[in-house]
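Read through the structure below, which is laid out as structure tokens, and then see the notes.
In this view, the complex is presented without one of its protein chains, the others remaining in place.
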Amino acid sequence: MMPVASLEWFLMIAAFLFACGIYTILTRKNAVSVLMGVELVLNSANINLVAFARFVKPAASLGPQSVPIPMESGAAAVIYGAPWASGHVFAAFVIILAAAEAAVALGIILGIYRSMGGVDVDEVSALKG
Amino acid sequence: MSEDHGHGQGHGHEAPAHGHGHDDHGHGGGEHRTHFSPAGFTPGLAVMLLGIVAGGWCFSAGRSGHLALGPASIDLNGLFDAPWASLVILCLPLVAAFVQIFFGRKLPRNGDWVSTIAVGAGLALSLMMLGRIIGIYDWQFERVHEMEWISLFSRTFPGAQDVVTFRVPMGILIDNVTVIMLVVVTLVSTLVHIYSIGYMADDPRYSRFFAYLSIFTFSMLGLVLCNNVFALYMFWELVGLSSYLLIGFWFEKKSAADAQKKAFLVNRVGDIGMFLGILTFFLMTGELTYKGIFGSVANGAFGAQMGLLTAAGVLLFMGAVGKSAQFPLHIWLPDAMEGPTPVSALIHAATMVAAGVYLVTRMYPVFTPNALIVIAWFGGFTAIFAATIALCANDIKKVLAYSTVSQLGYMIMGLGAGAYTNGFFHLWTHAFFKACLFLGSGSVIHAVVTQDMREMGGLRRKMPITFWTMLLSTLAIAGVPFTSGFTSKDGILGDLLFAAHEHPALWPVVIFAFAGAGLTAFYMFRLIFMTFTGEPRAKEKFEHAHESPWVMAAPLVILGSLAILSDKGGWFQELVGKPESAAAAAIAHAEAMKPGAKPHAEKAPGHEGDAGPSHAKAPDVGSGYVGSLPVAHAGANPYHPPHSEELHHAHSAAMVLSILVAGLGIGLSFFTYQKKLIDPAKIAAAAAPVHRLLLNKYWIDEFFHETLVKPALSISRACSRFDLKVVDGFVNLWGKATEVWSWIAGTFDQKVVDGAVNGTADVVMSAGAALSRFQTGRLKTYLAWAVAGLVILTGGFHLVTHWAQIVEHLTRK
Amino acid sequence: MQLGVVENLSYFAPEILLTVVIAAVILVDLTKPPPGSRLVSRLAATGLAATLFMLILSYAELELKQRTRVFLFADTFVVDPFGLFFKTVGCVCAFLVALFAGNVRRIEAHGEGEFYALLLTTTLGIFLMAGATDLVGLVVAIETLSIPSYVLAGFYKKDRASSEASLKYVLFGATASGAMLFGLSYFYGLAGTTSFAGIAQRMGSIDALTAGIMLGLVLVGFGFKISAAPFHMWTPDVYEGAPTAVTAYLSTASKAGGFAVLIRFFYNVLARPENPGDPMGPWIPIGDPGWTQFVAVLSVLTMTIGNLAAYRQTNVKRLLAYSSIAHAGYILLGFIVLTGAGLMAMLFYVAVYVFMNLGAFLTVIAVSEAGGGEELSDFRGLGWRAPFLGVAMGAFLFSLTGLPPLSGFVGKVYLFAALIDQGWVWLAVIAALNSAVSLYYYVRVVKTMWLEGIPRNDADVIPFRVGSYNGFLLAVCLVPTILFGIYWAPLERLAKYSVGANVTQPAPKAGAKPVH
Partner (left out) sequence: MNHILSLMTFVPLLGAAIIIALPRQKHELVKSVAACAAGIPLFLSYFIWKGFDRTTAAMQFVERFDWIPMFHIQYSMGIDGISVTMVMLTALISFICIFASWNIEKGVKGYFALFLLLETGMMGVFCAMDFFLFYVFWEVMLLPMYFLIGIWGGPRKEYAAIKFFMYTLVGSVLMLVVMLVFYFNVTDPATHEHTFDLLVLRNQDANSGSLLVNSVRFLCFIGLFVGFAIKVPMFPFHTWLPDAHVEAPTAISVILAGILLKMGTYGMFRIAFPLLPDIANDCAWWIGLFGLINIVYGALCAMAQDDLKKLVAYSSISHMGYCLLGMGAMTTAGFNGAMLQMFNHGTITSMLFLLVGVIYERVHHRWISRFGGLATMVPVYTGFVTFAFFASLGLPGLSGFISEAMCFIGAWQNGTPAYLKLTILATSGILLGAAFHLWALQRMFLGEKNKIYTEQYHHVTEINGREIFCLVPLVIVILWVGVYPGPLLDMMNVSLSDLQAFMAHYKYNH
């Protein structure tokens, strides 16, 4: 019987990661490491998502809402809402997006490196005022 | 000279045209020069005689009530029963003025005849009217022709019935006083017109001068014809305007320009008071016509507020103080002598300045006893005050000016003392002899090119007509028996004495009055002696001197003779009777209002006046001290009251006294300036301070300049600086504030860019500057701000909104 | 096995078409069309026009089928008038920008294909944002918009400013979306489902602090998109550095998308109509009601900072960047009053804002294309040399200020009206003063164009030719700017219909709220 880690643990770790990420972003000079900070942040979100997916019992889905976009049909929700999976799906999407973002960002950083011969974000401050 | 467009007038003295003698040729006086040649004698005299004859004919026609033109005969009652006659009199000068202004220079003789004929026709009609009223011989005669001018409704609630709340009628009121004033105005005006033909002959703005004269005549006639205070005020201002224009007729002279401005402004001061008075009457009575005001005042429109009634009267009187140059607003009149002499004669001696007296006469019924005492004091003090200044004046016109002020003082004082008839009568007589004196002085100045009496002397031989006419007038003004001046002035003094019996407050005024009379006699004869007798003191000027042409002399003759004759016949006293006092009735009302006042116990005398035309008892003013003209049996002029013994005593006493002081004055000046027994210089030296005081006219002008003019100017400058610096310069103020702001924003170096339109803009600019400091261009700063903002906003906001819960949460633990 | 996933796919036609166009653009570009033949740009423009047409069709389809909304893909995507409105706006922007870019030489030089492919992709992103009703879909949509725009911002690769802009943009954007994701993860955790409706169920159950933090984190993302303070600071730099056409696009279309998401999220997850079926009526917040005040503070900050900072700008693009920040603040006003009227005002304002702002940027493009610059000094006396350009720019700027009879004024009136109707008078006053103050810097541009460098006489005017093509485009922006200022009833009807299709009659009852 190994002890079951409760949700709080995961959340704390995630929050810690998030903080680290923000700290990195704010402190690092090198654009790439800033990007790494961003990745940290994204992954902290992922941890949350997966943890929630594991622990949280999905809300009973309900009848049509008034608002511009209510659920069309409760049944549909039950079937396609895929509550047990949605967290993981979400996480997967996030990973993909993170990758795409990183790719674009790196490309841009490369461009900067070409044109300026450096990737120090503090140097990149011609536009201001 | 011809290129010197009358700038000559700038130099030395008023009438430069005469500066270069009377060579009949020379410069552009134009064709209207002929009558200067001795040949001018015949037409001049002819015109005069013709005029006199015509006038007499009109007058007698009026007496008879029928104007016989061959077979046809016009009933002259039409003069009054329809407004046309008065309107013709009123409008002819106006038309003339327009003709002059627009076509004057194109007309032959520059159109002087237009104005002259216009006013002459007015004179003819006025004479007819005079004749008519004498024919009718009813002291209560009166006709009113009225029309709506402005009438505004208002409503008690939206859409309700309209009620007229504000109504200004325009109308003509013709009664004896009006007609007499009409004659005064038109007569003097006509003569001055004729006189000016000669006097202004060489002036480049000849036609303009006549235009102005006509404008003045129009305004003055309107002033005397209108039937309500609003219109009165309007014409009051208009005569002010024409006086302004005429005083500054030679505006190239700075002194003239100053004088005209001064005249207008000083008058405005009085006018403000008058305006407030009118407003007060309007507020209380809701009426603007004379009759309306009198009626509702008599019916207790003022309730118990007799103080207010007095105040309103005094405010109204302020107008007279300004216009009739009473102390302390007399200062403009002497300066007004900058104007051409005919103007001084017409406006500043005979007619306009008398408007104040006319005002008091007109509004007489609304003055409460206290108001009348104030008026009397003003008048009396002015009379003596001006006379003293005149003692030391050496400018011939200044002497006359101050004597005018003093004489106006007499009239005002008389009215204030209840000498209604005689006060007004003095206006009538004074108009002629003072006009004569001014025109005479004009012709003297015309002859010897100076106004300084010390450079004259012995002119009698050179200009006899001028001398004799002026002498007659001087006798009149000095109050020598058998002259018109004597009758009127003595009348005033008598009534004053009598009034003083009843009202001790008037005793000082009595003293002023008699002393003034003596002084008048003195300085007037000083004028005569210094000018006409003795040895000429300025030879070459004397050589130059000559009698004026007939066109100028004729008016002198007429006026001079009027100075003797204008009081004869006693018709005046028969026609002008004191109206019953509305103020008395009002006071009676107030008394009745007082708690415990028995309704008919002691009602003010003349209270029955309300009960129809029967003037059983004297319509005395208030406490009835003015016994002079009390009782009116039904319809008859209340000039000869039954119980007038003490009045007669007063009059005889006054007569003796006034003859004495007059004689004294004349004698003194005779010994001083004719016989040279007394050396004025010595006296002056002996009483040096007094002399200086008088020479400097008591420093009144300086006083006003220091206390009013200067402060006003500096205040105005202060205001505009304030406007620039503070109100607008809110900019700079904010500019300072922005320094602080910038500092808070951590920007010392950010200079606030200029071009801000106002304070806000400046703040905004520097705020922008501050903000742009945040925009460092460094990504990390941005992110830092984002994070910080997030934390601060979220946390702070949570704290703010959920403070209660948090506290409660903490305390629970 | 159900077909639910693909049912009603016809409603997805615009998106599909757009995707096809993107593919087509890329393909055509691969064929190396001869330079100067604006083949790609024409294709893109045509494609967007067609998409626009499709959008109108789907409007019509909704109407005909009497359906207020249609759900797709397991309720993760919705087609409704609200979404269609923003899609249309985005599409129009993209269309106009495509036309602008159509004759910008420099873009052609850097390869039209990429440009238009990216542009259309962002448009697709906006489409998805307007329809997303699910956290996953939301995130995907936002990134679909963001990632290509990062590239677009740095489209001039050699240009330092451009690449700097893109770097700032990408890093800031990535961070923002990271924070947002972190926040969204909590929302998921709250409900265990990613659908808005599901989350709305649980919102009531959490305490204020948590809600505040979640909200704050999410707002970072949204705030970044609409560049609301304090997440606005990237805006001026990026707008200045990016190619003007891109700037125009970012300041209108992507902002519109941001607002679409913002409204969609908040008005589903955090608020519901007081009486269901009347979205035009007042709404009530779910759970912690504080967020409206929170957003109010944001909007005040945004508009004030935007206006103040715009004062000192000498670069017209940068000035307009700040002004667009301020306008985000104005638009947020409609967001906080929690009424359908407020939403309607927002939609209306977005619509008119798009035209005037695009017009302003287009003027900048036209000037620099015709040999001028982007600095204020380059505009000196331009009004006299190119009267139409001057008049048009004047109209756009005064409309941005909010002076009648221009559409910007009407938009502001609707916003203020919504505020005052709900008793936010103080906020209305602040906003009004802000717009008064904003006059100053807008007028500075007008002043430079008209009041400076005035020719002595009409003879010695050196004409400044912007070309008939740009002239025509200016007119295209100018007409609605003026027209909607004089007669805007149709637009209003559209906006109202988009907020609550089933609501016909405007809400405010007699003296709805006593002002306090």
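Note that the chains are named A, B and C in the order they appear, and that numbering of residues resets to 1 at the start of each chain.
One rule holds for everything that comes next: a residue touches a chain if its C-beta (ideal position, glycine included) is under 8 Å from a C-beta of that chain, and two chains touch if they have at least 3 such contacts.
Note that the coordinates shown come from a computational prediction; the quantities given were computed from them, not determined experimentally.
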item: Chains shown that the absent chain touches, full complex; value: B, C
item: Contact partner of the left-out chain, one of C:Leu9, C:Ala109, C:Leu433 or C:Ala475; value: C:Leu433
item: Among C:Pro285, C:Pro405 or C:Gly471, residue touching the chain not depicted; value: C:Pro405
item: Contact footprint on subunit B, counting only the chain that is left out; value: 5, 7, 10, 148-160, 162, 165-166, 230, 233-238, 241, 244, 248, 251-254, 256-258, 261, 264-265, 268-269, 271-272, 275-276, 279-280, 282-283, 712-713, 715-717, 719-721, 723, 727-728, 755, 757-758, 760-761
item: Where the missing chain touches subunit C, by residue; value: 384, 398, 403-405, 409, 413, 416-417, 420-421, 425, 428-429, 432-433, 435-436, 439-440, 443, 447, 450-451, 454-458, 487-489, 492-493, 496, 506, 508-516
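In the analysis below, only the chains that are shown with their structure count from here on.
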item: Contact-richer chain pair (by C-beta pairs counted) among A-B and B-C; value: B-C
item: Centroid distance [mean C-alpha coordinates] between subunit C and subunit A, Å; value: 25
item: Cα-centroid distance, subunit A relative to subunit B, in whole angstrom; value: 96
item: Chain centre separation in whole Å, for subunit C relative to subunit B (CA means); value: 77
item: Subunit C residues counted as touching two or more neighbouring chains; value: 167-168, 171, 175, 179, 236-237, 312
item: Subunit B: positions in contact with at least two other chains; value: 772, 775, 777, 779, 783
item: Sites on subunit B touched by subunit C in the complex; value: 753, 757, 760-761, 764-765, 767-772, 774-775, 777, 779, 781-783, 785-786, 788-790, 793-795, 797-798, 801-802, 805
item: Residue ranges of subunit A in contact with subunit C within the complex; value: 14, 18, 21-22, 25, 31, 34-35, 37-38, 41-42, 44-46, 48-49, 51-53, 56-62, 65-72, 76-77, 79-83, 86-87, 89-90, 93-94, 97, 100-101, 104-105, 107-109, 111-112, 115-116, 121, 124-129
item: Subunit A residues within the subunit B interface of the complex; value: 22, 25-26, 34, 121-122, 124-129
